[in-house]
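Submitted below is the structure of interest, expressed as structure tokens.
With one protein chain removed, the remaining protein chains of the complex are shown where they sit.
And now, chain A:
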């Protein structure tokens, strides 16, 4: 009996590595600390009422933000471990298995559990406010999306200490990811972690499309909608077409592993290349899904901090929509080297280059927004200015990669690694950080400290170039991605060391930012006006932090940059006060079902991961029970009385 338990434990828990024992200890300590604090200060009720059951888009946004910053930390630590190993390739700091697991989790976490939730954080924090809406179209679904993401991410991260991490690369190509070559639960964790959070992503896509199309304030025609909301629309359209492909692809891979099917196996008529095609039909749009909202953020910031209208609004909208469409016709450029016919390669090479056209147009429009403007270098603008050269170089190397015959030389080399980090960090991370700095006061009521932020900014930026520029050169030297070691005679060691130094500089930048947040909670400049940046769009017309119903009176929109025009009119004395009449506000009620249901999904995932069908069945029963319960819930909304609105507004210093 004892032997059996010991046996089980030694395969169930990941053992044998001091790094992992260290992580075990810190996880247990953190959990104990959290439980202790919650109990000591009697915060359990608060946690449940205010956060776990909330359907308020702003709170959901904040939870997404916290989760994504934690995941940025985890993914970043993964990156640093890899960089240490590559700086000292013959020290065996990491063994092959461990290194393989780490680059797999680094990639998966950074794209799916860091970039995606940070993007959803910004969607949630901003879009309803920018549209003049009181919440998203489906608040309950929104909460469900978040908890599905969260539990999916937890399931994936659990693989670090239980069962073993996936180690077949962030896209888990078969045949390597099949049972024959990757036995054990690691790949199942990957499949179910992504599967569960993927349902949430798809639901968010639907939710925000409907929100944008149906919930805009009266008078805000699509042609007067702020560009960030346009970028969200573009991104969500890509989500609803791309994510079903991911779900089906992973489901088929799971059937191969779990039920012995032969969709992507080497033998039995399976076709692994089909998986590559399918996963990149999702995977390529996915990178545009995360980068297009960053474009939207830059458009808002560049106009605000140049105190000038965005240049070429129509071009900007067209560019984003063209990107959304063309992104679905480029997937095969991820495997030009598969030996397919020349015509196929030529098609995908050209379609890939075409994406560069609208992107280039956007860059010119940002530049000419600044031209004849007045640029102030606040944190959001600093990140935006840093983004332009970084993304332009990354885009240029992207176009170079699209030159298919040359790509035969770049493919899977560090040239490629440098390219995609340059567009993903320079585009996505810089963009989201800019957005977080920009909208932070609206959510929290205070600004993030400028001085600490600037330290963080320069460490990130210089670190970035020190880290990734040498990697382009390493690619030309023949260094292939995912090598955990190499010989000294290749001449790769010096540049790898430089690159590692750069990675640690970015790590220091991140520490400054964490410090900055902690410091600013107490000492950050309070925003009493609701409009700390002299903004242009509706979210800046309401107090900071925004009250839970957002707008006491639904605004009437007449112009693009409506808030800016209102301020101008007030300054000129041409503003006509609209008689505002308070009315009871219709709001959704909180619900615990999204949280509970997502936990049942977790059980489903965990059960399938270990092949414990009974557990998965319990999970499914729970999921359906939650759906059943929700279907017969009719008491899902309420009205905020006029008196309460008046009181809340008064407490925020507004007279209505």
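Going forward, contacts are C-beta pairs under 8 Å (C-beta built on N, C-alpha and C of every residue); 3 or more make two chains touch, one makes a residue touch a chain; residues count from 1.
Just so it is clear, contacts and distances are computed from a predicted model.
You can't see one chain of this complex, but its UniProt record names it "Quinol oxidase subunit 2", from the set "Xanthine dehydrogenase family protein subunit M", "Peptidase M16", "Quinol oxidase subunit 2" or "Molybdenum ABC transporter ATP-binding protein". Contact with the omitted chain, checked across A:61, A:475, A:555 or A:594, is made by A:475. Considering the full assembly, A:411 is the residue among A:216, A:411 or A:447 that touches the omitted chain. If you put the hidden chain back, the residue from A:18, A:45, A:218 or A:269 that touches it is A:269. Taking the complete complex into account, residues 96-97, 100, 168-169, 173-176, 181, 262, 266-269, 271-273, 306-313, 315, 335, 337-339, 342, 345-346, 349-350, 353-354, 356-357, 360-361, 363-365, 367-377, 385, 388-389, 392-393, 395-397, 399-400, 402-413, 473, 475-478, 480-486, 490-492 of chain A touch the chain not shown.
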